[in-house]
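Here the complex is missing one protein chain, while the rest keep their positions.
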Amino acid sequence: MKKTKQKIIKTFGKLHAVLILLFLYLPIFVVVAFSFNESRRNIVFTGFTFEWYGKMFENTRLIEAFGNTVIVALCSTIISTVIGTIGAIGLHKYKFKGKGIIDTLMYIPVVIPEIILGIALLVIFSAAQMPLGLLTLIIAHVTFSIPFVVFTVKARLNGFDPSVEEAAMDLGANRLRTFFEVTLPIIMPGVISGALLALTLSMDDVIISFFTTGPRSTTLPMQIYSMVRSGVSPDVNALSTLILIGTITIAILTQSGIITTIKNNILGRKQK
Amino acid sequence: MKPMVEIKNVNKKYGENHVVKDMNFTIYDGEFLTMLGPSGCGKTTTLRMIAGFEEPTGGSILVEGESIEEKEPYDRNVNTVFQSYALFPHKTIYDNIAFGLKMKKVKKPEIKERVTEMLSMVQLEGFEKRMPSQLSGGQKQRVAIARALINRPKVLLLDEPLGALDLKLRKQMQIELKRLQKKLGITFVYVTHDQEEALTMSDRIAIMNGGVLEQLGTPDDIYEHPKSKFVADFIGESNVLEAIVASIEDEKLILNTETGKVIGKNADFQKDEVVCISVRPEKIRFSETEVKGFSLAGVVKEHIYVGSFVKSIVVLPNGHEIKINRLAGDSLPPVASVTHLYWDINQITVMHSKEHQNYMLIQNIDLGGYQ
Amino acid sequence: MKAKKRFKGLPKIVTLAPVSIWLLLLIAIPLIYILVISFLGRNSNGSIRYSFALENYQKLINAQYLKIYAQSLLIAFFTTIISILLSYPFAYHMAGGSKTKKVIMMLLVIVPFWTNSLIRLYGWKTILGSEGILNGLLMKTHLIQQPLQLLFTMPAVILGMVYTLIPFMILPLYASVEKLDHSLLEAASDLGAKRYHAFLQITLPLTLPGIFAGSIMVFIPALGYFFVSDLLGGGNNMLIGNLIKNQFNISQNWPLGAALSIVLIAVTILLVKLYTKVGGNIDDLGVA
Partner (left out) sequence: MKRMLCICLSLLMIAGTLTGCSGSKSSKDDKKTLNFFNWTEYMPDSVLKAFEKETGIKVNYTTFSSNEEMLNKIKSGEKGMYDLTIASDYMVDTMRTSGLLEKLDQAKIPNIGNIDSKYTNMYFDEGNNYSVPYMISNAILCYDKSKIPEGINSINDIFDKKYKNSIVMLDDIRMVMGLAAISLGYSVNETDPAKVEKIKQKLISLKPNIKLFDSDSPKTSMISGETSIGFMWCAEVALAMQENPNIVPVYPKEGISLMIDNFVIPKDAKHKANAEKFIEFLLRPEISKMVSAEFPYVNPNKAAFELLPDSYKNNAASNPPASALDKAQLVKNLGDNAQLYDDVWTEFKNS
C-alpha cells in the first residue's frame, strides 16, 4: 500500500511541474507562433510567412538599438558582477561602522518605483554635467543590478570554508592569487546566477533607461515599448523570438558548464 | 641542537580578551613539539601566529633567527595542515598537491615528478585525477599533509589534523606522522587537545592553559613531575591533595593533609607553606596497618576491572575520592573496609599551591566520630 | 631588517569601497533628493515650489488614496498566496530530482524571464481576449455559446502578476527546500508521523524562510507593477504604481509623487526588517 501512495505523490508532483511550466511557456508559444503570422494585427492567425524576419533586419534603427542594448547589457553586467562579487565578499568577511546603512541601501533599488529612480539619476547626471549617452545608461543599469549580484553571491558565500583561503596563502599564493585560484572558482555558480540576473534586468528595463539615455543611444526594450504602444505587430514578435533563441543558447552554454562537471563526477566515481 | 622557531614574549589580544599572555619558548630543528591544552588555551592562536594568519599584539617570532611576525603567510617558509584539511574542492588531488610548487613557478616536469613521489609516500598512488569530495577522511588528511610537505618547509604546523578520524585510523596516522617526521627531519609543531596523542608522538610537549605556558618538557618529565596542579590534572589521571608543611626533616617533608599526615620529597619548601601533592594512581599502595609517617586512611568504595589493570576508589573521611590502579591479580582490600594508603616519596610530586587562603578556611573542622 | 609594514586594511578597502561608494553616490543621494522634494510644494505650472510644505503627506490620508492602497495590498496579497500554492509543489518536486534534472528545471524557470515582459503579457491578451484562442477553442467545442469575459477583470490582473513574478517565488523556495536534509523526514516517519504530519510538523516549518523570502520578492514588486494592471486589467482600477506614475506625468506633481514613493519605500523596509526579526536569513532573499 505504501508503495502506490508514494507513486501517486510522485506522479502528482510531475504533473504539477509540467502544468506550471506550461503556464510559464503558453504566452511564449503564442508570441513565437504569431511571429510567422501574415496579418499585420496579432489577433488572428491568417497565414505563414517569414516576411517579418526579413523586414526586421532592414529596420536599421532596430539593429542600432539592439547593438546599444548588447553593449549596455554586457558592460553593466560585467561591472555590476565585479563590484557586486567583491562587495559581497567584503560584506561577508568584514564588519565596519556603516554596515547597517549599506545593507539597507542594498534594498532600495529593488523597491524604489522606477520612474522616480530614473528622474533622480537624471538630475544627478545633469548636475554633474555628464552628457547622457551609453555611459550614463551603463551607470544607471549597474546601479539597479548590483543588489541582485550581491544577494546571490552572499547566498553562495554562506557555506564557504575560510580555511581554504588560508591554505592557499600558506602555500605561497598572495591575496590576489588566492582570490583568483581559490575563492572565485568556488563561488562561481553564485557569480554566474548573479550575472544572469543582472543581464535579465538590463535587457528588460524601459523606464529608467528612458530618463538616463541620450539622443543616440536608444535601447531595444525602449524600442519594443514604443512599437508595442502602436499596437503589437509581428515584427516585434519576430524580434522577441530571436532574442529568446539567443538567450537560450547563452543559458545552455553557461549552465552546461555545470552539467559537464556533474558528468565528470559520475565518470570519476565509476573509475575508482 | 640549532633553535628553529623562537617565541619571544609574544602577546595576543582580541579587544580586552588576552588570549596569549607573554609566551616564551624555543622549538629546536628537527624536533616534534606538541602544544597541548584545553580548547581556548591559546595553542591554536600561537600556531596561527607562527603561520602568519594572526599578528601578535606584542613580542616577536623568529624562524632560523629571522623575525617573521611582520611577514605575510605566503612569504614564510612554513606550511600548515588544517584541522578541516582545507583541500581545494574545485581542484583535483594532483592540482591540490602541486599548488605550492605552482606558486613557486617550479617547472612542470619537476612538479609531476615530486607530486608522484609525494603520493607514493602517503600511499595514494593513482589518485591524481580524483576530486577531494570523492576521498575518505583518512585519504583527505594524507593529501593535506602531502600538499604541505611537498614544499619542503623548514617547519610544518599541524592544527589537530587527526581530530575528525575514527580511533583505529587515528592510532595508525599517529604512527605514520611520527615515521614521516623522523624520515624527513622537518620540525613539526603539532597542536592537539588529546593528551594521549601528545604523549605518544612528541619529543617535547608545551602544556598551555588560559594563554599561559604552564610547562615545557619531555612527555615523561611532564607526566612524572607536573609543575602545577593544572598540569598534573591535565596529563593522565592524578590524585591531587592539598596539604600544609608541618615540618621538614632534611630531604623529607611531613605534610598535614585535611584527613591525615603524609610524607613527600623536599624541594625548597618552607614550614607552614600550603602545597599540592600530585600522586599518580599506579603509585599508591594499600596497607592493612598504618605505615610509618603516613596516617591517610579511607573506606574502599569499589574495584573496577579495566582490562590490564584494576581501578579502585577509596573515599577519605572528607568525601575526597582517591583513584588507585593496581595490576590485575594484586591483592585488594575488600570493598567497604578501611585501608591505609602510602607511597614511595620519590614517585610523587609536591608543588607550590596558589590557592593558599582556601586551605586556611577548612583547617578547624571537627572530624567528629570517625569510625 | 623590518619587513615592510603589511598594510592590513588593503583587502578590506579594496572589496568594500567600490560597492559602498557606488551605493552612496547613486542610491543614497537620489533617496535624499526624493525625500527633500516630498516636503516641497507645487507651482501652478507644475514646477517645484521651493518652500517647505507638509501638504503632500497630509494629502495621503484621503479616502481615494487609502482605497488604492487597500486594493493594491489586496492584489499583492492574493498574488503572493497563489504564487506560494503554485510554487511550493514545483520547488519541492524540483529539489527532489537528480542533479542534472535540477539544473534543467532551473533553466526552464529562468529562461522565460529573458523575453520582454511586455510581449509576454500581450501573449496572454491574445489568449484570453473575447475573440482570443481560449474562447475560440471553447466556442468551437460548444462548451460555451457566448465568449467568456476573461480580460479586463481583477482575476486577469492577478493572473498577470502571478505570471510575471512566479520565478521570484520558485527560486528562493527551491533554495530552502533543497537545503532541507531529508534525514529529518525519515526521522519523522520513523517516529510514526504519517506523511502529511511529517509535512506539517517538519517540512513546512523548516522551509518558512524560503516562503517568507519568496513572499517578499513577490509582494513588494506586485505593489508597483502598474503595467500589468494597465494591460490585462484594461486600466479599470488603479494601483499604487499608477498613482505615482500619474503624479509624475499628467498632473506634474513631483512632490506628491515623491511622498507616495517614500511611503512605499518605508513600508517595504519595514517588511524587510520584520522579516529579519522573524529570523529569516537575509541571504535567502538572494536567488538560489
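Going by the order they are written in, the chains are A, B and C; count residues from 1 in each one.
Everything that follows uses one rule, which is that contacts are C-beta pairs under 8 Å (C-beta built on N, C-alpha and C of every residue); 3 or more make two chains touch, one makes a residue touch a chain.
Model, not experiment: these values are computed from the prediction.
The undisplayed chain touches these shown chains across the complete complex, A, C. Within the complete assembly, A:71 is the residue of A:71, A:110 or A:184 that touches the hidden chain.
Residue-wise, the contact with the chain that is not shown comes from A:132, picked out of A:17, A:32 or A:132. Only one of A:89, A:119 or A:201 touches the chain withheld from this view, namely A:119.
Where chain A meets the chain that is not shown, the touching residues are 40-41, 43, 61, 63-68, 70-71, 73-74, 119, 122-123, 125-126, 129-132, 134, 210-211, 213-218, 222, 225-231, 250, 253-254, 256-257, 260-261. In the full complex, the hidden chain is touched by chain C at residues 42, 44-47, 62, 64-65, 67-68, 71, 129-131, 149, 151-152, 230, 234-238, 242-243, 246-253.
Basically, only the chains that are shown with their structure count from here on.
Farthest from chain C, judged by the mean position of CA atoms in each chain, is B.
Chain centres here are Cα averages; for chain A and chain C they lie 16 Å apart.
Annotation for chain B: residues 72 touch two or more other chains. The set of chain A residues that touch two or more partner chains is empty. Of all residues in chain B, those touching chain A in their complex are 51-53, 72-74, 78-80, 82-84, 86-90, 99-100, 103-104, 129-131, 133-134, 147-148, 151. By the touch rule above, chain A contacts chain C in their complex via residues 5, 9, 12-14, 16-17, 20-21, 23-28, 30-31, 34, 42-44, 83-84, 86-87, 89-91, 93-94, 96, 98, 101-117, 119-121, 123-124, 139, 142-143, 146, 148, 150-155, 158, 175, 190, 193-194, 196-197, 199-200, 203-204, 206, 221, 224-225, 228, 232, 236-237, 240, 243-244, 247-248, 251-252, 255, 258-259, 262. Interface residues of chain A facing chain B in the complex, by the touch rule stated above, are 161, 163-164, 166-174, 177, 181-182, 185-186, 265, 268-269, 271-272.
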